[in-house]
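The structure under discussion is supplied below as structure tokens; questions concerning it will follow.
Here the complex is missing one protein chain, while the rest keep their positions.
All chains are identified by letter, namely A, B and C, in their written order; residue positions are counted from 1 within each chain.
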Amino acid sequence: MIDLILTIIGEILIAVGVFCSLVASIGMLRFPNFFVRLHAATVGSMGGSFLPIIGAGLIALGSDFPDKWMFFGGLIVAAIIVMLVSPAGSHALARATHRARVAPVEPKVTDHLKEDEDEKEGEKD
Amino acid sequence: MNTKTVISLLVIISSLLAISYAIADQATGVIPQTGLRNLASFYLENTLNPSNKSYWTASPEATSAIVWDYRGFDTFFETSVFYLAIVGCTLVFELYEPPKSKTTKQTELGLTIIVKVITKIVGILIVCVSASIALHGQLTPGGGFQGGAALAVLPILFIITMSRFALDRKVNDTSMIIIRALGLCGIGITVILPLFLGFITNNNAYIIQNQMKPDALVSLPSTIADKMMGGSLWMLNVSEYIAVGAGFTLAFLLLSLPERSFKKILEEEKYATY
Amino acid sequence: MPLIETFLAAYIMLTSVATLIISLYGVFYKPHLTKKIISITIFGDAVNIFSAIVGFRYIYPVAPPILLTENPTAQDLTNFLEVAVDPVPQALVLTAIVIGMAVVSFMVFLALNVFRIYHTLDTRKIAEQRKRSEE
Partner (left out) sequence: MNLKKSIVPIFLAFVVYVVFSGSLSIYDISTGIVVAIVAGLLFSEILVKNVSKSLSLMRLGHLIRYAFYYFFVAEVQAHLDVIKRILNPKMPINPGIVRVPYEVSSDYAIVGVAGSIINTPGTVVIDIDEEKKLYYVHWIDVSTQEPGKCRQAICESFEKYLTKVFD
């Protein structure tokens, strides 16, 4: 009984992950610039990979083969590492791109970071 | 068209023909195959066979058994190739003294605080995961090579996020050379251990012997606390893990030396006038 | 063997051979040393994939070469032999990857020293500089 419940929960999580990945890829195509696309990529990393990894772990726990706890544990640790590392990656990418000014922040409402950086450079001159 | 072009064209065309022949004429066995080759079936049948212990390795993982038991000598020499490559790396840099950090505040170096703190937390996870991969090499996919390669990710991350000088106190060239030498010593001791045991018990024994053979009645422990240990496989995996991790760390540390400090040395030695 | 699996096998074979040939082309004809090193790593990966396919079995079900029971009976072993793939190419690939990585790092070291002496990694410019210094 509990195996069935675990399997169903895992399959639901994987289905949600498939949906999130699809939406993220559509967003990557539709969004106008690099920084807005990062938001679509975040949908892909949390909804599209964190959830399905945990879902796969639950399915492994629900089926009956030896060493199933090993698969479950490995997947949980992998999911935690994905959750910890993906913000660091997005942040480093976005910061480097903005500092190098290789991607324009257009369209935009405002860009306070550029204002502050320009101010600092003005002080140096 | 000079001779060089002709030779390289010949090499490319002949390799293309050779591989095509191998695939089309089934020189490497039936590809894609459905059966099992004789050698493979021998290894698979004997790697954990309690009823016929004359060729067994006491490890349920056939790949690890081949790497460190059946083909142990091959792996031994491949390890020495790895060792010599790292020795070559250090020799290329031997003339120079590594520069010391001039900046006192570590916060000025590297990326932002977000990346630094996350790297520290992930670092401890990487150590545990790679150790688990190496220590379960005789039971599940994994082993010394894979664990060491996973461990070598850690110095790359630390060098990128907080600069090389954040590591300097504990992790430097000298300590890495010592740790790698310890790992290699572990491999050497495990390789000679059967001979020593045979000498004590007055039996016949071979180098890199793991379990007892019909003509050599010396065997390393096959189980500890009801868990399969695979005798020498476990010790060799752990030693290889330490050696590979420390060796790659050494290579990355040397590669990440700042270039401007070398330019000064080169100019002093009039080395750059070629 | 069904048609689709034959097709897939032939496809994987052909792509790995094509990768191999393209990387050989890169090693011979690209003048930049970094690109040569990248080509060599691609060559090694193509060879590894090729040998992993050589050890694969096109059957269903197929299993990794790991026994899941700790005290197998004779029946277990026969079942295992029917589904397990060939472990020998896997063992070769396993060590080849680490050795390849060590050799590539050694090549990177040598390229770094070349850069320190000639201030470039382009083989054509290096040849020019050597000619000039000989004159």
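Convention: a contact is a pair of C-beta atoms (placed from the backbone, for glycine too) under 8 Å apart; a residue touches a chain by one contact, two chains touch by 3 or more.
Please read all numbers here as calculations on a predicted model, not as lab measurements.
Chemist: Quick one: jot down which shown chains the absent chain touches.
Modeler: A, B
Chemist: Per the definition of touch given earlier, which of B:S132, B:Q146, B:T190 or B:Q209 contacts the omitted chain?
Modeler: Within the whole complex, the residue contacting the unshown chain is B:S132.
Chemist: Determine and list the chain A residues touching the chain excluded from the picture.
Modeler: Residues 20, 23-24, 26-27, 30-33, 35-36, 38-40, 42-43, 45-47, 67-74, 76-77, 83-84, 86-88, 90-91, 94-95, 98-99, 105, 107-114, 116 of chain A touch the chain that is not shown.
Chemist: Since one chain has been left out of the picture, which residues of chain B touch it in the full complex?
Modeler: 112-114, 117-118, 120-121, 123-125, 127-129, 131-132, 135-136, 170, 224-227
Everything that follows uses one rule, which is that only the chains that are shown with their structure count from here on.
Chemist: Indicate the whole-number Å distance between the mean C-alpha point of chain A and the mean C-alpha point of chain C.
Modeler: Here chain A and chain C have centroids separated by 30 Å.
Chemist: Taking each chain's centre as its mean C-alpha position, how far apart are chain B and chain C in Å?
Modeler: 16
Chemist: Specify, in ascending order, the residues of chain C that touch 2 or more different other chains.
Modeler: Chain C, residues with two or more chain partners: 68-69.
Chemist: Could you pull out the residues of chain A that touch at least 2 other chains?
Modeler: In chain A, the residues touching two or more other chains are 67.
Chemist: Which residues of chain C touch chain A in their complex?
Modeler: The contact residues of chain C facing chain A are 68-69.
Chemist: Residues of chain A touching chain B in their complex?
Modeler: Touching chain B from chain A are residues 67, 70, 77, 80-81, 84-85, 87-88, 91-92, 95.
Chemist: What part of chain A is in contact with chain C in the complex they form?
Modeler: 65-67
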